[in-house]
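This part shows chain A:
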Amino acid sequence: MPLVSIIMPQLGESIAEARIIQFLVKPGDQVEAEQDLIEVETDKATMTVASPCKGKIEFFSAQLEESYPVGATLGKIDATKEEATRLGFDVTESKKLSGTEPHSRSESNGQKSRVEPTIRGLPVPANAAGASYLSPRLKARMDELGLHAADLAGVAGSGAAGRLTIQDFEKYISSLEKHKLSGASSMRVAVADAMRRSWTRPLATVGLPIVLDAVLVHRKTCEPKPGPALYALRALAIALSENSAPAGRLVGSKIVHPSAIDVGFAVEAEDGVLVPVLRGADKKPLKELVTRYNELVELARQRKLPPDATGGSVATVTNFGTFGLIWATPIPLPEQTLVLGMGAGRKMPHWDDAKGQFVPVTEANLTLSFDHRVLDGGAAGRLLQRIGQLIQQPEKL
Partner candidate 1 sequence: MSLTYLDAIREAQAHALRDDPRVFIYGQDVGAFGGAFKATKNLANDYPGRVIDAPISEDAIVGLAVGAAIEGLRPIIEMQFADFSSVAFNQIVNQAATLFWRTNVPCPITVRLPFGGTSGGGPFHSQTPEAIYAHYPGLVVLTPATVEDAYSMLLEAVAIDDPVIFCEHKFLYRHLKAEKLPTEALPVGKARIAREGRDLTVVAYSAMVHDALEAAAELSVEGWEIEVVDLRSVKPLDTDTVVASVARTGKLLAVGEAWPWGGVTAEVIARVVSEGFGLLDAPPQRLNAKDTPVPFHPNLWAAHRPTVRAIAAAARKILRY
Partner candidate 2 sequence: MLQTVSEPHTEQKETRRDGHLAAYRFMLRARLLDDKLAALYRAGKIHGGVFLGRGQEALSAAIGVSLTKGDVFAPLIRDAAGRLAFGENILDSVRTYLGSATGPMRGRDGNVHRGNPREGLLPMISHLGAMVSVVNGILFARRMKKISGTVGVACLGEGATSTGAFHEALNQAAVEKLPLVLVVADNQYAYSTPTSRQFACEELTDKSAGYGVAAHAVDGTDLTACLKVVGEAVAAARAGNGPQLVIAKLLRLCGHGEHDPDGDVTQSKQGYIDPKLKKSPLGRDCLKLAEEILLKEKFADATRLAVWRNETLHEIEEVVAQVQREPTPDPFVEKWVAISSGHLTEGRHE
């Protein structure tokens, strides 16, 4: 009579394997279809393996406390032929053939040396990455709609190993119709793509509080008034001209150094951010950059930046303090290693040793987000320190 395999079932989304913790029946026991046979433990819960059919437990090949992947054979049930064929199961003939074979059951118990495939049927990508498996059809549809795997992160899959089936996908897409949808501008889509690509790198941030009082005083003496970000920009440019390696790009095993210290600065435009660039920012003192800086800001706001005014910068500065924010971890442009952020200034007590008391100062945080493949915390910290030093001596910028 045919032996039906007891197979480790699909236990849940992205569950790849489970550990045997208890056998609920033993070889020789008669069982019903769907009866619980084995208790298993996954990293989420304790579950049971049910019998595929009615019959007698022939043997268990699985061992207590051992882990087996989804699809592995855990044992065999001696089922009637009707049962087995009714279910269309994969059967192996038992050694007993209508009484002509003299083999006893205990002999077939010892038949464990034969290599059994652990995954039957279709190659299900049954590992933790199962949920991200995209079938060719899914990929084609995603291409058609301009979607990326990241766009589907929140969608649960009902397919094998938790994969997203094409039906899950189409249901999701049509369910979006029920919500208020507004068109994403091409700017938005472009920024989304840039941020997604930037995020593929390991990014980290270091921060440093600086005293802004000197800058504030210096600013009052200038006409026209330089934006606060320009001070940070000049400081960054000088620091990079002293050592350009932190702004380098890692290509394979080489660091590609910047050839010119062109620094960009973020300007909020409708529905996005533009990054105009001051070319050779290390070569001109602050006063000589102000007019051009203000020009670029205005052009950016009106979205009239000429093509040569953007692109090709080696680092970016962003003034998140304009929103009153004191802390932010900006994301560098995908083609850059660094982004320097400046937060809002606010009155903070600083300890004055000489006076032996707290004195009020205007403090702001500088944050430097960086591609951790190129810089470690130490190099980033040193760069930020130097920038802080330079900013706090604005007359030298």
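The rule is simple: a residue touches a chain if its C-beta (ideal position, glycine included) is under 8 Å from a C-beta of that chain, and two chains touch if they have at least 3 such contacts; residues count from 1.
On how the list was made: all candidates are chains of the complex that A comes from, given by their letters.
As the structure is a prediction and not an experimental result, all values here were calculated from the model.
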{"item": "Of the listed candidates 1 or 2, the one touching chain A in this complex", "value": "1"}
{"item": "Candidate 1 partner contacts - residues on chain A that touch it in the complex", "value": "85-90, 121-124, 135-140, 159-160, 163, 165-166"}
